[in-house]
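Sharing a structure below in C-alpha cells format, with a few things to ask.
Of the protein chains in this complex, one is absent; all others appear in place.
And then chain A:
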Amino acid sequence: MIHSLFLINCSGDIFLEKHWKSVVSQSVCDYFFEAQEKAIDVENVPPVISTPLHYLISIYRDKIFFVSVIQTEVPPLFVIEFLHRVADTFQDYFGECSETAIKDNVVIVYELLEEMLDNGFPLATESNILKELIKPPTILRSVVNSITGSSNVGDTLPTGQLSNIPWRRAGVKYTNNEAYFDVIEEIDAIIDKSGSTVFAEIQGVIDSCIKLSGMPDLSLSFMNPRLLDDVSFHPCIRFKRWESERVLSFIPPDGNFRLISYRVSSQNLVAIPVYVKHLISFKENSSSGRFDVTIGPKQNMGKTVEGVVMTVHMPKAVLNMNLTATQGSYTFDPVTKVLAWDVGKITPQKLPNLKGIVNLQSGAPKPEENPSLNIQFKIQQLAISGLKVNRLDMYGEKYKPFKGVKYITKAGKFQVRT
C-alpha cells in the first residue's frame, strides 16, 4: 500500500525518507515540487498527484509535507488518515511535530515508522501500544541513557497488541486516580453583512484525560443525550450501549484522548454569543478607505466572552492601516495583508472598537470585496448547546477516583461577511 514516505520542509528539503518496500528514488518528489510551485499557496497543493510510475499522496501539517509514494490502487483517505496519525504520533512523542523535533529524534522516528507500517500496511497505530514498544524521550531518560547506554526501546514486549483492548496498556498504576472530561463546543457560523445568520452549527468534542489504575470500566451519561445528533466514537466505546441507552460505556485508554466528537442537531437554534458592527469602505480613486469595527456580546448566558481575537485578510491593494483600538492591540502584516486584533475580554459597559484609515496602493483599483472578519472567542464554563454530563460511574476497580468535568465554548470557523 504505502511504499515510501518523504518528509519535506517548507523550503523544499527532503529531510527524512523511509521505504517500506524497495527503495524509491528521491527524484519522485520533483513531481511534488512542481505541483507545489503551481499551487502558489501551500494549502492548495493537491493531496493526490499522479506521476507516470507512482501516485503521491501528501498532507501538510505543521509546516511539513508528508509525502507518501503509492504504487497501486488504495483508498486515498486511508493514506491521508494514516499520515495524519503519524503526525499525531510525533506530536504525542515529541510535544511538537516540527522539523527540528523530528531531526533531533530521527532514530525514534525511524523506529516508530517501522512499527507503524509493515510492508506498507498499518500495523500498530495506537499510541499506547507504540509507547510500550518505544518509550517516548524525556529529558531524564535521555540523561540516563547517555550515562548508562540504555535505550528507548522497551524491553518488555507489549501485550496490548494481543489483547482485545489494544488501546489500553496493562498494569497502569497511579497514586492519584483522576478522570477529567473537557466538553469543548465550537460554533461554526457564517454571519452575513446585515448581521443575520446564514449558517450556524455547533460541533463538540469531549477530550478526556484519564489517569486511573488497573482496568476501570467507565460509564458516562448525559442529562440530555438527545442533543447529540451525529457522533463519532473512540474505538473504546461500546456502540451497543449507546444505541440502546445513550450511555457512553468504555474502558478508557490511558492518558489523553478524544472520547467522542459530535454535532448538535440542526433543529436547535444556535445562540450566537457575539455580534459585530462593521463599516469598511474604500473610496473610489482616493487610495484610502475607512475601517470601523465594534464587537459586542449577545446572548452569553451571563458568562463573559473572553479571548476574543479578530483576524482579517485585507485585499491585496491595502498598503497599510492606521487604526486605534479602544481595547487590546492590533497588528497588520503588510506582506501577508493580515490584520489581527487581540481584543481579550469583552465588557458590555465599554464595547471594544477598532477604527481608522486604510491606505491603499496609489493607482490600484478599489477593492471590490470587503474582507471577511474571522472571529475567535472563548466562553468558560458553558456548553452553548446546553449539553450536560449527568454522572460518571466506574466499575471494575475498588478505589474512588477524582472526577472532573469542564465546559468550554469556542468559536470554530466563525466568519462575518462584510
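In the analysis below, a residue touches a chain if its C-beta (ideal position, glycine included) is under 8 Å from a C-beta of that chain, and two chains touch if they have at least 3 such contacts; residues count from 1.
Rule of thumb we're sticking to: contacts and distances are computed from a predicted model.
A single chain of the complex does not appear, and UniProt lists its protein name as "AP-3 complex subunit beta", one of "Exoribonuclease phosphorolytic domain-containing protein", "GATA amidotransferase", "AP-3 complex subunit beta" or "Adaptor related protein complex 2 subunit mu 1b".
Contact with the undisplayed chain is limited, among A:Pro137, A:Pro252 or A:Pro371, to A:Pro371. Check A:Glu34, A:Glu96, A:Asp192 or A:Asp333 against the missing chain and you find that the one touching it is A:Asp192. Contact with the chain that does not appear here is found for just one residue of A:Phe15, A:Tyr180 or A:Tyr330, A:Phe15.
In the full complex, the hidden chain is touched by chain A at residues 1, 14-19, 21-23, 26, 41, 43-44, 46-48, 50, 55, 58-61, 70-78, 80-82, 84, 103-104, 106-107, 109-111, 114, 118-119, 121-123, 125, 146, 148-149, 151-153, 155, 157-158, 161-162, 164, 166, 188, 190, 192, 198-199, 201, 203, 217, 229-235, 239, 243, 258, 261, 263, 266, 313, 315-316, 365, 367-369, 371-372, 374, 395-397, 413, 415, 417.
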